[in-house]
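One structure, pasted below without further comment.
Certain chains of the assembly are absent from this excerpt, and the rest are unmoved.
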Amino acid sequence: MALRGVLRLGEVSIRVLDMKAARQHYGTHMGLIETLVDEEGKVYYKCWDEHDHHCLVLREADSAGMDHFAFKVFDDQTLTELEGKLRAYGIEVEHIAAGVYPKSGRRLKFLLPTGHTMHLYAEKEQIGNTLGTRNPGVMPDEGVIRGFRINRIDHLLIGGDKIDENAKLFQEVFEFDMTERLEDVDTKASLSIFVSCSTKPHDIAFVVQPEPNRFHHVSFLLESVSDLVHAGDLIGKYRIPVEVNSNRHGITRGATIYFFDPSGNRNEVFTGGYVHYPDTPTLTWDTSELGAAAFSQDNTFRDSFFTVLT
Amino acid sequence: MALRGVLRLGEVSIRVLDMKAARQHYGTHMGLIETLVDEEGKVYYKCWDEHDHHCLVLREADSAGMDHFAFKVFDDQTLTELEGKLRAYGIEVEHIAAGVYPKSGRRLKFLLPTGHTMHLYAEKEQIGNTLGTRNPGVMPDEGVIRGFRINRIDHLLIGGDKIDENAKLFQEVFEFDMTERLEDVDTKASLSIFVSCSTKPHDIAFVVQPEPNRFHHVSFLLESVSDLVHAGDLIGKYRIPVEVNSNRHGITRGATIYFFDPSGNRNEVFTGGYVHYPDTPTLTWDTSELGAAAFSQDNTFRDSFFTVLT
């Protein structure tokens, strides 16, 4: 009990068109820490205050988008239990042996109703946050925190046609809470759904799309709005394409900047938002307040939010 | 799974010597929201971004200190399960009927090894954070957030002689993680222990004391270090006694101010700190780095931290 079961988003594997440009973006500019280039040329990154070996994987390919994402679970027994629950729910589950994915223990692999490939794993090599575990101190050496000053990977937004089914799966099998939901004011159809397995306002979210298996964005956690403004200054300096500069989401109450990597994959830096608990009421937004739901500082929806995905 | 079982610190019941002075402190100065004065004259407060009816209770008495604290659990079935686990562990459990404590469902009441009275409950009336649940917006009306701009109650530190036994109980029965531990560098005896049931670096902590049932402090969550400095300015304006002005804890990495209510009960405002997960390594500090463990910006321990409790 307490925090158990599915713990957190642990890995997002993204396709990029040009690895050199992608490394400049995620490494040099954003300041993520490169931890591995594997035999296939895939590049692995971690954020400074994470303990696991990596949270982001880049693979060069002919199209942008996401290969898979993975959540870490509490322990191996949880994996076993979740496999049973998935199968009982009607989901086909594939086994991936330990080591197939570098630094990773065995995995469960399956398709979501929205067509995305999801993994679950219980083990990944821990390399720490450079502070150590005995009298660790609070500040890493200079240079460890750099670029956008990103602390952690935070959450993921994916697009597809069956988002209600995704939400049902995450709630019933993984015991996530639905924190917020955006619906069409007339039809009551779900336009986006936000679910959490922690005290965050979302660990993953779903946005309705005509096609399955679309990638909307991966989000990285900053310490404060001061760091958000700092990241915004660097985004401008490096001429990174910006979709929405510093604003606040109505949904989640988090402060945000949306921008794109050189392949057109959307990224977000995010800070703040409320503290969620399972007894926090679910918040419902509708399209009569679409602007406020998306970007509450100017109450203006951006069409690209629903149309530009990879 | 996900976040289940014991959820969070939900209530701290404190004794104050002079209710008028206490109300000025917690209400007028700190800006907590008074939600009830009950028939016995006890005064109830909530923080603005909490949904439950109250998190702090003040009772006028001849001595300062804490009457009890309570954690909220996921649901009534969790209560039943935890009663079983507590009894199996050898803890005597008392039943308190719903309504005995205002706005509260039934409770379990028991003594910790350190002599403190702890409650568990699954239900408390929810009155919300003023934003509503349909197209809620992100900012309450002016005046709702005021004083120290406190978002939530955060955690509790209690003192007693058997803190290792407390930690064992919280880990084995409540499935908290031990996040950090401070030990005597020579004897290896535990001086303080920090445990978490969430992604916070602690939900409750224990500090060794020669006597049982001592109250060290209750802590309130702020949004940012900007708000911490603002709170510090108000603490100065209102001539509130300060034990440690703006600093950072080595343990938890949270930024902090310690100050006292008019009865001598210690309060803290707190912001930041790392994100904890069950797989985060436990951090161990020892007294060779006592200053850094306690206050990492000046590496200076304050003796009062171990000696002034109520």
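Just so it is clear, A and B label the chains in written order, and each chain counts residues from 1 on its own.
The criterion applied here is as follows: contacts are C-beta pairs under 8 Å (C-beta built on N, C-alpha and C of every residue); 3 or more make two chains touch, one makes a residue touch a chain.
No experiment lies behind these values; they were computed from the predicted model shown.
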Once every copy is counted, not just the 2 shown, what does the total come to?
4
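By our rule, only the chains that are shown with their structure count from here on.
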What whole-Å value do you get for the distance between chain A and chain B if each is reduced to the mean of its CA atoms?
31
Contact set on chain A toward chain B in their complex
1-8, 49, 51-52, 72, 74, 78, 126, 128, 133-138, 151-152, 174-177, 196-200, 221, 223-226, 248-250, 253, 272, 274-275, 277-286, 288-289, 292-293, 296
